[in-house]
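Mind looking over this structure? Questions follow.
For this depiction, one protein chain was excluded, whereas all remaining protein chains were kept in their positions.
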């Protein structure tokens, strides 16, 4: 669509969101990753966005960033304390069920994320191609079948719902990440992963998401 | 004891399904539980149904049992090797992704359970009231947010879809159960539960499902 | 050897010890097992002994019971919260290192159990024959290579040291047991085992200890 003599076409972009610390933590590896991402991945400009750990507001902030940056891909990251691998999430469900309050003290129990939304959204990024690419980069990864019922699932559902409602063609999904090593060195009893390793994995995942319009066929389900 | 010429009103019923053994096992605790259930629970006649560990056929068999028994409640049970508690499943998703073949050698990867079905069904039984009742009976239990992507999730989705499509008012859901002690004594490296304990838990869950038309409000979500 | 008109020879005996509750618990499965043991196992009279969760005093109480009952076998039981199987302990080490205070508030850190004792005692009961017998009875079991560094290890070391020092020919060892189902139903997040199952396992273990003067050869070690 570029007119003659027009400025260079705006670059394709990927939006990566990370969360503020929650649950008593002083850091959140999802945002530490964002801070270390390169400026470009797979030819796309990288935009990052810090999202509050708050129901509703998390979605608003991410949606605002989508409006400003017009990304091809929206990849949200979130901390999954206790997990040992990057978890590429397959699905987000239409429920908020908070075991602890969010950062404003709000604790919804069995409420809908979106009153008229479908019961679930599947990620529109190729989760298996991404998991395979992350592992090929030497970073432990898996496809995960639950993003929980707290703000992470809320944001994943909310972004997919927002994109669907706005007619956007951006594809989106969520990656859960382990505690950082600094967190685990303090807590003493949980798996962890180096931030640099997570950055390497997230970059590989984004490249795979760009390159694979359709997901690969690979059995990677869970028996239960 | 019914008097002659008096036609007894048909009793309310609960249908409980259990699976055939799979994944190299010789037994399946979900069916062992069914075999030991009492004839009546909470005033309902108990019907049990052995379901094959086969995509498609599992749903057909369960649906056939629903047609024969007209239950108020359909509770499906399935083995979750590695879990330590009864898991009252919150949601089933519209995907078949088999890590291993089913008992006929069929191994669907990322196929739909129902071509025109919604992305997910939430259980129509009160999962939190049930989990609380099971624990009150002294049996470890939790609300679970994923039933996996194998035949268990397939059956849970399929039964809920069948009931929705047929206009049935029956409420339905799924309970995952640990390995039996006999299985774990052979495998040596997994949590387990006594079959009698699981029977006690399933009975308590069914009573709670009957008594609680609407679920209780209790925060029991997962952070991730 | 009984002379004519002599009183019946005293029966062989097994002494089984269980602990008082600790760490905020209201029950201790090790003592609940003792309460349900039969009066005789493998032709031996069963004596049980409730041991306080206290450094020093635990050993004194058990040693006193040995003096009163002259057992062939001394089997101590203790709660191992978080484990999923019966753990037949291979070895006790000469160290007290308490992560939490004992029931009198005493919290030794890196002290010796016995000032002049050897660095460790191996169980003098046949741990592998016992683990195999427990599993053959349908009860999950394993050989464990650490009894920790709290009162359980302290008691195991102390009893073996007492028996060695007193020239007793009694054989002794320790079995760690999971949380009871009632405990796990309250805590919600740990493997557990039915008390009746544990009783069945402990009985099978005692029979095997009586029958196997020497242990069987079976690889059941740990890589790390």
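The letters A, B and C name the chains in turn, as written, and every chain counts its residues from 1.
Heads up, the rule we're going with is that a residue touches a chain if its C-beta (ideal position, glycine included) is under 8 Å from a C-beta of that chain, and two chains touch if they have at least 3 such contacts.
In this text, all values refer to a predicted model and were calculated from it rather than measured experimentally.
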May I ask you to name the displayed chains that the omitted chain touches in the full complex?
A, C
Can you work out which residue in C:29, C:71 or C:148 touches the chain that's missing from view?
C:148
Touch criterion as defined above, residue of A:63, A:141, A:172 or A:223 at the omitted chain:
A:141
Any idea which of C:93, C:125 or C:193 touches the chain not displayed?
C:93
On chain C, what residues meet the omitted chain?
23, 78-83, 87, 90-91, 93-100, 107, 109-110, 118-122, 128, 145-150, 152, 176, 215, 217-224
By the contact criterion defined above, which parts of chain A meet the unshown chain? Give residue numbers in ascending order.
84-85, 134-142, 181-182, 184-186, 188-194, 196-197
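Note that in this section only the chains that are shown with their structure count from here on.
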For chain A and chain C, what is the smallest step count along a path of chains that touch one another?
2
Chain A and chain C, separation of their C-alpha mean positions in angstrom
49
Chain-centre distance (mean CA atoms) for chain B and chain C, in whole Å, is 39
Distance in whole angstrom between the CA centres of chain A and chain B is 32
Multi-chain touching residues of chain B, meaning two or more other chains, are none
